[in-house]
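Data first, discussion second: the structure below is written as structure tokens.
Showing chain A:
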Amino acid sequence: MATKMDDEEKQKLYDEFVKGIWRENPVFIQVLGLCPSLAVTNSLMNGIAMGAAVLFVLVCSSFLISLLRNVIPKPVRISIYIVVIATFVTAVDFTLAAVAPDLHKSLGAFIALIVVNCLILGRAEAFAGRHGVKESVADAIGMSIGFTLALCLIGGIREALGNGTLLGYSLFGPNFEPWVIMILPPGGFLTLGAYLFLFAYFKERSEEKKQRQADAARNLTEGRRAA
Partner candidate 1 sequence: MTGLLQAIRKSPQPTFHHGVHPEENKGRTNRLPVARMPFVGEYVLPLSQHLGAPSPPIVVPGQRVERGEAVARPGGFVSVSLHSPVTGTVKAIELRPHPNGKLMPAVVVQADPFASQRDQFPAVPDPLLSARETVLQHIQSSGMVGLGGAAFPSHVKAKVPDGKRVQFAVLNGCECEPYLTCDHRVMVENPGDVIRGFQILLSLVGAERGYIGVELNKADAIAALRAAVGRAPLPIEILGLEVKYPQGAEKMLLDAIFHREVPSGKLPLDLEIVVNNVGTAAAIAQYFDTGKPLIERVVTVTGDAVSRPANLLVPIGTPVSAVLEHCGLRQGEARQVIVGGPMMGLAQKDLDVPVLKGTSGILAFTSETVRVQAEMPCIRCGRCLDACPVFLNPSRLAMLVRTESVDELERYHLLDCFECASCSFVCPSSIPLVQLMRVGKGLIRQKKSSK
Partner candidate 2 sequence: MKRHAPDLIITTAPFLREGSSTPELMRQVLLATIPVVAAGTWFFGFGALLVIFTATVGAVAAEWFLSGNRSGLGTLADGSALLTGILLGLTLPPPIPLWMAFLGGAVAIALGKVIWGGLGHNIFNPALVGRAFLQAAFPEPMTTWSAPVSSWFSSSSPYVAVDPRTFALPLMRVKTDVITAATPLGLAKFQGKGTDLWSLFFGNTGGSIGETCAVLLILCGLWLASRRALEWRLPVAALSSVFVFSSTLHLIDSTRYPGPLFMLLSGGILFGSVFMVTDPVTTPITRTGAWVFGAGLGFLVVLIRIFGGLPEAVMFSILLMNAVTPLINRATQPRTFGY
């Protein structure tokens, strides 16, 4: 009995965890937290760093908020969330500046802007404020991994085409003509648009395939009935 409960709970935690990675991916599906997704992703490294920062902030704040959710009075909850989040963000900001000054410089103000990232406040309000600690942390980890994944996908393409490198390693040799647009602002918009288009395309393809299979199955049974 007890193990069954555990299993169920594990399953639920697992679900909360995976959903953020793909099914409810914050960038590609929910289209949230766009500013950093586009602003800092002109290189893969930036994407990873931003993702890590968000992971830290989101997990810590989700933990704290879900822990305190019954103590926080409803009318001031948003303000308290902001205070909590801002504290963690400032911590990340200073730590990064101390440990990796170059990275800190290339991420610019966007580390600080994590405070107002719609994703984080959104998760705090929509999930952590209403669920238990375990679920909230699972959700936070899943969401930030999904977020990081998206940033890496965007950053990877932009760096590869825009600079001919990946994590600084040259991909195409010295005569490569970089597509400067990719690391310029329009490139960010266009890359994300292209990803969304590709996902829609593959989704439609797989749905069509499913439909065809279903049709084929139906024809088969009907044919049998006729015979």
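Selection rule, in plain terms: all candidates are chains of the complex that A comes from, given by their letters.
The criterion applied here is as follows: a contact is a pair of C-beta atoms (placed from the backbone, for glycine too) under 8 Å apart; a residue touches a chain by one contact, two chains touch by 3 or more; residues count from 1.
Worth saying up front: this structure is predicted, and the values here are computed from it rather than measured.
Touching chain A in this complex, out of the candidates 1 or 2, is candidate 2.
For chain A in complex with candidate 2, the residues that touch the partner chain are 172-173, 175-177, 179-182, 184, 186-187, 190, 197.
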